[in-house]
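Every protein chain but one is kept in place in this view of the complex.
Up next, chain A:
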Amino acid sequence: MVSVINTVDTSHEDMIHDAQMDYYGTRLATCSSDRTVKIFDVRNGGQILVADLRGHEGPVWQVAWAHPMFGNILASCSYDRKVIVWKEENGAWDKMYEYTGHESSVNSVCWGPYDFGLILACGSSDGAISLLTFTGDQQWDVKKISNAHTIGCNAVSWAPAVVPGSLIDQPSGQKPNYVKRFVSGGCDNLVKLWKEEDGQWKEDQKLEAHSDWVRDVGWAPSIGLPTSTIASCSQDGRVFIWTCDDPAGNTWTTKLLHKFNDVVWHVSWSITGNILAVSGGDNKVTLWKESMDGQWACISDVSKGQGAVSTITDTQQNEQ
């Protein structure tokens, strides 16, 4: 069952492009073509405008909340080629950092797992991906992957922090040997995986299946299994699920979730990683779930925040 529990009237003056809840689900950040970012306190069904952040000079495409251990931090990216990191200090939101290193629209921002510190990946239409790492004392370290996606990068999404080859907790006091990875999708129709090696970002994998722009990618949260799962959606209407059981992360298999009749703009995994929300150009939001035997089935059509949920049956699975 999908039932509306709160309808937030954002009063944006133009198209909304993104709406994201913070880690706890108590605050909502929205951004719009009206160049503003707004933050609402939505606790207990309310909708109190906390901040109206102005600073971008073009449509704001995405917002991303940092993990609360760093404080209340929000990143936004815009067509104005800028990335702005906003921070709440004593109840007031202000610019903390502005990154202007991209030459074209910055289409996607995504904070890395908190285990990696405060690190932000930004994908731009200039084809590059920037990695901004807060090094303390107002300093940000910038690494740039040039020409990550020819014609442009549309989406970035971090892999959960998993120690490769081991699910056992590292001995405390010793810094876990995480490998930083993220996935990106771009106008070259490719899904690419990136890995940091010796402080340098390298292309790890190139996943080909889409026949048009990859609009969004989403690396599923870790559910304790060694499997990595990525969802990608495209202008071609297709949504693919990529999985990799191989600890080295080299062998990826793909499964077509569905071919929609319109562009698919966005994919989002539930926190537990078992449901995928897919939003398409026809204003349709669908929810998908994997059945026990590994088939993906649509369990809900959501319209204006509402919809029924069906349980997965064998017949539904076969409809694919």
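Operating definition for what follows: a contact is a pair of C-beta atoms (placed from the backbone, for glycine too) under 8 Å apart; a residue touches a chain by one contact, two chains touch by 3 or more; residues count from 1.
Please note the rule applied: contacts and distances are computed from a predicted model.
Of the candidate names "Protein transport protein Sec31A", "ATP synthase subunit delta, mitochondrial", "BcDNA.GH02220" or "Queuine tRNA-ribosyltransferase catalytic subunit 1", which one corresponds to the UniProt protein name of the undepicted chain?
"Protein transport protein Sec31A"
So which bits of chain A touch the chain we can't see?
1-21, 23-26, 28, 30, 32-33, 42-44, 58-59, 61, 67-71, 73, 79, 81, 87, 89, 94, 96, 103-105, 107, 114-118, 125-127, 134-139, 146-147, 150-152, 161, 172-173, 175-176, 187-190, 206, 208, 211-213, 236, 265-266, 268-272, 274-275, 277-281, 283-285, 287, 289, 292, 299-300, 302, 304-306, 309, 311
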